[in-house]
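Data block below; observations after.
Here the complex is missing a single protein chain, while all its other protein chains stay put.
Chain naming follows the written order as A and B, and within any one chain the residues start at number 1.
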Amino acid sequence: MLASVQPMHIPDGFLSTAVAVALWVISAVVIAVAFRRVGKELGEREVPVMGVLAAAIFAGQMLNFTVAGGTSGHLMGAALATILLGPWASVIILTCVVGVQALIFQDGGLLALGANIFNMGIVGTTVSFAAFSLVRKLSGGQKWGLYAGGFLAGWLSIFIAALAVALQLALSGTSPANIAIPAMAGVHALIGIGEGLITLGAVSLVMAARPDLLKAGETRNKGNALVWAAGGLLTLLLAVLSPLASIHPDGLEWVAGKAGFLQTAREPLIKIIPGYLFPGVSNTALATILAGVLGALIVLAAAFAIARARRRKTS
Amino acid sequence: MSCVVEVEHISFSYPDGHPALRDVSLELSHGEKVALVGPNGAGKSTLLLHLNGILPRQSGRLAISGLDVSGKNLGRVRALVGLVFQSPDDQLFSPTVFDDVAFGPIYQGLAADEVRTRVEEALALVHMEEYAARVSHHLSVGEKKRIAIATVLSMKPAVLVLDEPTAGLDPRARRSLIELLRELPQTMIVATHDLPMVKELIPRTVVMDHGQIAADGPTASVLCDPVLLAEHGLEM
Partner (left out) sequence: MSHAHFLDPYQDRPSPVHRLDARIKLLLVTAFILTASLSPLGAWPVYILLLALALSAELLSNLGIRFYFKRAVLALPFVLAALPVLFTTPGGAQLSLPLGLAVTLSGLERFLSIALKSWISVQAAILLASTTTFPDILMALRALRLPRLMVAVIGLMWRYLFVIVDEVLRMLRARQARSGETGQGGHKPGGTVFWRAKVAGGMAGSLFLRSLERSDRIYNAMLARGYDGEVRSLPHPALQPADWLLLGGILIVLIFILAVGQIAWG
């Protein structure tokens, strides 16, 4: 129950530091804007409403339904939160959910947390928002638009977020684009159906019980052209970029090479420190043995310390 | 076989090692109504959750209408045991009352006509016929309790198992719920703290404490034993 149900939380070690840090920066900026916007809207109620609903989305991710052959469908919740509370609140809620999952349950890494917030919170939210608003507009305010929009938002949020994950892995050199992208896309095109259906079911319940909430969303979302554009752009970008990248994986490696500013930064550093300072280290095998011995000594020292502390307590 | 519910020497510990049931035995014959009383944490809810296999038994024997509660019988047993949870909010999760009451029959794979008939019958039994199209979320607590009972009656269960049916009800809603329970002919197990209701409605009382059955007998004699009541933290 602790491990995540969607193969979407990237652990530490799978992203290059450059990609992880860049996504941390983007996420931090978006979260800051989101707090400002939600604070203006909810005022003092911000803390209780965001906190309780973050807990609800966290718990809601445990809801499931049997699909077939022992597999089950689950909820991520970005689309649901976006439709019911608006994109900015959804960004905050998903940030808290993904953050607690990383901090407490090691569901996704800490350095990779920026990326996970970006994929599930920001991509998931903006894409859902764009899809839902578009279908609502096309339906001319009729009821079917609500349901179709709910399903599409749920499905697309998972699908596009998965593309983002695959692209980041490819950019980091962790998984080749021509395999990662079709694989993630294929799996999540299916998983997304579950998300879409649950979102649809939840929206129809809220429509039956509290239609006022959905109405309030309508008026609130009028001023969110920015999110609209961002969601549309992200969807298009990822939907176009991914197939391109998977056909031409070399192109992505070229980008990765360019983006890997750490590589370029490293070169002068190596030149500054001449090789003869570490003569022994140039021999990898010797260095490995050395590290092994040193490591064993460190661990032994810790074991010795803890044993001594215990003995002192018993005597 | 005359016994609808057969519980023999059941014990159960939660994963943290806390023992919740110790060697519990209980038999109910057809149409019998039994009250389960005792302090919080006595093991009442744990026992109820065993009756349709939500909690798997760790030892002993457990059968409903002669069917062993385990493995491939679980689906059948869950249709036979109508478990009504304490909080109706946990039980009502569909947009409309109709959807909630129809859950059991649809899950069983009944035809659409049969499902509709079952829902109508169940709602009629709890006197809520005109509520089918209503939204569960907006009902009062008393109404929700009745609908929660209808959601299991639609499965035509052999046994009704109710956890705290009168908790949180105002006097009027409580009164009408008691009258409803009086009308229902099913075999019934009612876990409750509402001893006046027990005295009025249920002929047999089982006292549970510390996971064990402390007393089992006619309600009149159990509830009129002040020493027994005091020993297990009960008050009339």
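The rule is simple: contacts are C-beta pairs under 8 Å (C-beta built on N, C-alpha and C of every residue); 3 or more make two chains touch, one makes a residue touch a chain.
What you see is a predicted model, and the numbers here were worked out from it, not measured in a lab.
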item	value
Sole contact to the chain not displayed, among B:92, B:119 or B:132	B:92
Touching the absent chain when the full complex is considered, from A:26, A:100, A:190 or A:239	A:100
Interface with the unshown chain - residue positions in chain B	14-15, 45-46, 49, 52, 54, 75-81, 83, 85, 87, 89-95, 99, 103-104, 106-110, 136-137, 151-152, 155
Touch list for chain A against the chain that is not drawn	1-3, 7, 9-17, 20, 31-32, 35, 39, 43-56, 58-60, 62-68, 73, 75, 77, 80, 84, 92, 95-97, 99-100, 102-107, 109-111, 169, 173-176, 179-180, 194, 197-206, 209-210, 213, 262, 266, 269-270, 273, 278, 281-282, 284, 287-288, 290-292, 294-296, 298-299, 301-303, 305-306, 309
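As a working rule, only the chains that are shown with their structure count from here on.
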item	value
Distance from the mean Cα position of chain B to that of chain A, given in whole angstrom	43
Residues on chain B engaged by chain A in the complex (per definition of touch)	93-96, 135-138
Touching residues (chain side chain A, partner chain B) in the complex	204-205, 207-210
